[in-house]
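A protein chain is absent from this complex, but the other protein chains hold their places.
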Amino acid sequence: MSDVEASALESLLVEREPIINDFQIMIATVNGSGSQTANTALLRSIFRMGVPVSGKNIFPSNIQGLPTWFTVRVSKDGYIARREDYHILVAMNRDTATEDIRKLPPGGVCLYPQEWKIREDRADIVYYPMPVAELLEASDVPANLKSYVANMVYLGVLATLLDIDLDEIAFSLDFHFGGKAKAINMNMGLVKAAAEWALDNLAKRDPYKVARMDKTQGMLLLDGNSAGALGAVFGGVTVVAWYPITPSTSMIDALNEYLRDLRTDPATGKATYAVIQVEDEIGAIGTVIGAGWAGARAITATSGPGMSLMSEFAGLAYFTEVPAVIWSVQRVGPSTGLPTRTSQGDVLKAYFLGHGDTKHPVLLPSNIEEAFEFGWRALDLADRLQTLIFVLSDLDLGMNLWMSKPFTYPDQPLDRGKVLSAEDLERLGGFARYRDVDGDGITYRTLPGTDHPRAAYFARGTGHDENAFYSERPEDWEANMARLTRKFNTARQLVPGPVVDQADGIPVGIIAYGTTDACVVESRDRLRERGLKTNYLRLRALPLNETTRDFLAAHERVYVVENNTDGQVANLLRMEFPDLATRLISLAHADGLPLTPRWLTAVILEQEL
Amino acid sequence: MSDVEASALESLLVEREPIINDFQIMIATVNGSGSQTANTALLRSIFRMGVPVSGKNIFPSNIQGLPTWFTVRVSKDGYIARREDYHILVAMNRDTATEDIRKLPPGGVCLYPQEWKIREDRADIVYYPMPVAELLEASDVPANLKSYVANMVYLGVLATLLDIDLDEIAFSLDFHFGGKAKAINMNMGLVKAAAEWALDNLAKRDPYKVARMDKTQGMLLLDGNSAGALGAVFGGVTVVAWYPITPSTSMIDALNEYLRDLRTDPATGKATYAVIQVEDEIGAIGTVIGAGWAGARAITATSGPGMSLMSEFAGLAYFTEVPAVIWSVQRVGPSTGLPTRTSQGDVLKAYFLGHGDTKHPVLLPSNIEEAFEFGWRALDLADRLQTLIFVLSDLDLGMNLWMSKPFTYPDQPLDRGKVLSAEDLERLGGFARYRDVDGDGITYRTLPGTDHPRAAYFARGTGHDENAFYSERPEDWEANMARLTRKFNTARQLVPGPVVDQADGIPVGIIAYGTTDACVVESRDRLRERGLKTNYLRLRALPLNETTRDFLAAHERVYVVENNTDGQVANLLRMEFPDLATRLISLAHADGLPLTPRWLTAVILEQEL
Amino acid sequence: MGNRLNLIGLDRNDYKGRPSTLCLGCGHNSISSQIIQVAYELSLDPHRVIKLSGIGCSSKSPAYFLNRSHGFNGLHGRMPALATGATTANRDLIAVGVSGDGDTGSIGLGQFSHMIRRNVPIVYIVENNGVYGLTKGQFSATADLGQELKYAGVNELPPIDICLEALVDNASFVARSFAGDAKQVRELLKAAFSHQGTAVLDIISPCVTFNNHESSTKSYPYGKAHEEPLQDITYIPVYDEISIEEHEPGVVQAVEMHDGSHVMLKKLDPNKHDPTDRLAAITLLEEARRDNLFITGLIYIDRNRRTLPELCRLVDEPLASLSDERIRPPRETLQAVMNKLICCD
Partner (left out) sequence: MGNRLNLIGLDRNDYKGRPSTLCLGCGHNSISSQIIQVAYELSLDPHRVIKLSGIGCSSKSPAYFLNRSHGFNGLHGRMPALATGATTANRDLIAVGVSGDGDTGSIGLGQFSHMIRRNVPIVYIVENNGVYGLTKGQFSATADLGQELKYAGVNELPPIDICLEALVDNASFVARSFAGDAKQVRELLKAAFSHQGTAVLDIISPCVTFNNHESSTKSYPYGKAHEEPLQDITYIPVYDEISIEEHEPGVVQAVEMHDGSHVMLKKLDPNKHDPTDRLAAITLLEEARRDNLFITGLIYIDRNRRTLPELCRLVDEPLASLSDERIRPPRETLQAVMNKLICCD
């Protein structure tokens, strides 16, 4: 660096106030290098300092060797959407370093292993070389673990630079390792050594700081897959069938753990649940349908390719009216696509899954609290509506850590729906499986094993009459389909309604759903700063209902924001509300990453200003 | 019958003029009883007399023993839509006879086996008992064939009653049995015996007659599955993979026959094609995709359940851009549904098949001429667009016999699309598989086996760049999806455009597609008679294009007529043309049977008058 | 018959189904009759039985027996998945599955193998006729090599052997029978109902409409002429006394079933096949395939493999009927989980 350049940077930095609790750290590593421990400890430590954080892991479909990026957004205002830019780069991947550094803004910070001996050729950023190899050398970490623990070096250096409390790091590592002292000590040793090294050797030349706040008190950090799993456990799930697929697998891991801990029968040590890894997704959905038919609360977790394979069975469940939950964590399609990137590209797929005229309720959690809630509620809805319930999460929600209030215990007892017992049958003298007794389209069922001579009925995917007897009569077919439509209309009222933030006299509305919420929330603030007020409706489920119609009717223009290519929910809104279709403006974008407020603000402003 | 009643009928009949070439015959039989021979011979005989006919076989999902109905509509005006009512009943199924007779209108005719000894308790119809057992007894038909040949009795009786030329029946049986004299003689013997018996014993008391016309000269009778198969043969199909499923199986039967006859290499006696019955529909679509990738003209035929199973592979073909044709003959869904009944319920399914943001071109043949044309054209389009092409036929088109002009030989050479040869590569120095050289979204491909060091590329369902290299870069994903959208827009121009019948100053339009056409054509005449003029656009393919937009824009109200429950194409029109969505009125109806002009005329009049 | 009450006070008629819509003489109908008879004789609780099937003529047949049992006519080739779920949801259920050779051997081969691997508790019957009946006579995966059929032409592919497939997939019960041999079908069915785990019964069941030509190994004439039973089988229910002594020692093998009943096998084959020896069973089938022998009887049984509900260590009560309290942990439990996650002490 020439003197001139150095002083240019100097003046840049001098001009700026310290930047406290409002920046983003980008950690660029290599897949399989074990950086997740350091990264989540960093996230958790800042969180524990009362400062709102969000983390995103952008990783490849690979086990070892390809580039991975982890961002930690620190936001005193509590924003948790993705932002494209970053201020502090921890460059641990030589392959991507040049590009990663290029993207730093002026005034940005770059930490890197000093043994790389790179040319520090950007004058407008601050470089902090770290003696990673040296510190590792000096430690007593066993050789075979060195590469994993190396990441503790940047954690220590960051702690010093940013003023992160080492105790919080210690606590976070403790949490991570579940109290295993050996691992904690080994890692913490290196963190401390690096922190001390930084204290002794680094002159802070950047403005970024973490300072304690009280914005996370009483909150927790969890990933959406775990939250959904926990919800299912409290929803009384009894049968889980699955086939591994990213990004849903960790939901099953969480289910396995929570179920073992919380649902082992204390008297016998036996399981009040079954988790079965089957041979593929056709097997998985078939198993949960068989289970749901027999009275279990059943769930499977999957993603796009799995959903495709489930098409035929989804139609069978729709038509035989069997309850079960399909939890789909969306990744990028078509086809195998980008299996480790996020999208909202399977909404229409879920809604219409099956051939013929099929439609399914779809729940759309936006955050981990809803992931928990929909975890139990989906099971209730499945039993109530006697149909498949889809929950469409996505990789962003499912696999990243999110702040949240503690989850609320279900506010209603388990809903097992319209099931007739032997006593009911005795009283009624029998029943007709597909007769709409209550006018809501939902009929009564019996479970196999019900000890009554008139309990049995025959479930079939072929045409049937009210008594579940085989029928090809045109009238029977039509009547049954009409009833199914009635049932779907009942579903409109039973699924979670939209969340609306609406003030009078505002002509511009926004509709979004799922993880896109974080982006919308922040964009609305930015738009407001730019003088554009907006109203907001966040869908929490399909099918749509009158609330959404009213919202559309109340606005001149409604932007439908979604993380896919074709604007799938915008299309659905057009189908459902043709008389209001012209008010809709589809803002759909998909490149594998969560939508950003920068993008959304810009595209809306472009049209509105 | 009391005298009073008898004279009531008498007066009913006397009042009426003879009804010539304008009525419907309903033949009620038992599945597996071999009535198809008699029924098609009846149809063909009338057809050969120059009189327009159409036949519909309404059969159960069963091999033997359940009720089957066959209608022969005789229409001097050339109408070929289904009509609900019938005038002449041939009651050969005791189980349904009461109900079948009940549905006869006053003045109707009932033929039945006299050995049933039923009470002729409707005074307002004409009964003709037929001595079926007696005539069979008297014949020299071997005992084991008697039950099959029994149906010839009603053919003979009808011939006399309606004045059908016995020579034409003889010709039709000759056609049916492919000239096999023994079978022809045995059957014709009974026809003649029955005709003579009728001549000698039956006093004609009904007004129905067939009289020669010249409206079928130069025309042919064929089922849609055979027509499609023949089209594929002339489209140069080379690989067929399939799994049996009603109502598509007979298309494969036809392919097997036509290919053997027309595509055996004369020099070697070997096959220039392969037809492979695989283990299921996943295997079938995988095979045609593998074949399409390797340069074959490949096709599979299936129906709803098979389509569901093909979802995942459809996405792969979309994203790897492999040509192949999926010919789907629709039956009634959801699920197994009514496998032997017709519907148009899989349009959205085909259009969106796959997960993520996928879309496929879908051809929609309305008649057998188009089935033939789309048979070859779909193969061209697949190669041209390097994508799956769906052809959505239905059971009504596929399995019934239809009148048609002879098919037109393809008016263009085989289109093999943008394929680079070794010489091309030599000239170009290489190529990038997914680079949009021409700006139409369609890129160049090479076939395996191309003898050039730079010919190879790697097809994958995962994210890739222009060179087909693996890529997770957001920019690459987005660019590729944008190009695929461009390609889909190119498809809008390449697929067969709508057929429009439009006059100025008419505010009411009708949109339909597929077999619903027959119903619309007749309804429009009826509506015109009632004073309502309509314009008509018949879709022949998806995606939609400007012609359809213009049609919508030119009308105040547009009825979208389709044979499904949810109004799937109406929904698609709303999605594509939101600004015109309010003009659409969905008229969707599905009960397993083709739509009827009576229904359509009524629902339109209800809204218009 | 039909009027005598069985041990639970039911009449044979109580085990009947709706009238069959299959062709007259179809092998599947005779198997349905045997299922009715056996359920009656074994005094099965109809409400504990579930009937599962795929798609095909065979798969229709559960509608034609045991009206008082719940039934699920599923998807083509995918009944094993439904069975896996249903028997896990309620381990008290007695599952009987009916499939076809197309259903199991073509589209369903993968699910079949994996069901067996999991040892899902079910009596799994393959009504094997070598053709797709319901779609009118195409060759299935068990069709004879070189066979010719009217519409389908010549079959160029070697058949798979359902029993051999089952054996290499670690089946715990494998038998083959012939719909024309009512007694054997019955006794094997009884044994299968007494077995815990997947009991595979590959029953040659002629399709009289499409594949009953003498030359077809799946026809009545062929079966009648060529069946070679391995054993003369007698099922002895748990409440009857067994007396092996009556039989010649060494010739009669008594296999004790999970429920305490016995299957008495009077060996008829020259090699005196031991159905507890898997290698012998595989060898037997492979030799039969090579030599074109139509071997029937109990081919293999292993009473030591645990069933899926056992592998899952399920509580004894059916999962489906666990009370709300047992499947939703209390409020405090959620609180405790939250506490572990909450910031900051």
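Here are some notes:
First chain written, first letter: the chains are A, B and C, and each begins at residue 1.
Throughout what follows, a contact is a pair of C-beta atoms (placed from the backbone, for glycine too) under 8 Å apart; a residue touches a chain by one contact, two chains touch by 3 or more.
Quick caveat, the model's predicted, so the values are computed rather than measured.
In terms of the touch definition stated at the top, the absent chain reaches A, B, C within the entire complex. Between the chain not shown and the residues B:Phe177, B:Tyr351, B:Phe374 or B:Tyr457, the one that touches is B:Tyr457.
Taking the complete complex into account, B:Leu221 is the one of B:Leu221, B:Ile245, B:Val325 or B:Ile604 that touches the chain left out. Within the whole complex, the absent chain has one touching residue among B:Ile63, B:Cys110, B:Leu316 or B:Ile442, and that is B:Leu316. Considering the whole complex, the residue from B:Ala274, B:Ala479 or B:Leu532 that touches the absent chain is B:Ala274. Across B:Pro207, B:Gly356 or B:Pro410, the residue that sits in touch with the chain not pictured is B:Pro410.
Seen from chain B, the chain kept out of the figure touches residues 47-48, 50, 216-222, 230, 233-239, 241, 258, 262-263, 265, 268, 270-276, 278-280, 282-298, 312-313, 316, 320, 376, 406-407, 409-410, 413-414, 446-453, 455-462, 469-470. Contacts to the hidden chain, counted on chain C, fall at residues 106-111, 113-114, 117-118, 141, 156-158, 160-161, 164-165, 168-170, 278-279, 282-283, 286-287, 290, 305-306, 311. In the full complex, chain A touches the omitted chain through residues 32, 61-66, 243-246, 249, 253, 256, 277, 279-280, 305, 335-336.
Criterion: only the chains that are shown with their structure count from here on.
With chains reduced to the mean position of their C-alpha atoms, the one farthest from chain C is A. Interface comparison, A-C versus B-C: the pair with the greater number of contacting C-beta pairs is A-C.
Put simply, the C-alpha centre of chain A and that of chain C have 43 angstrom between them.
With each centre defined as the average position of its C-alpha atoms, the distance from chain B to chain C rounds to 40 Å. In chain A, the residues that reach two or more other chains under the touch definition are 312, 316, 320, 460-462.
Annotation for chain C: residues 75 touch two or more other chains.
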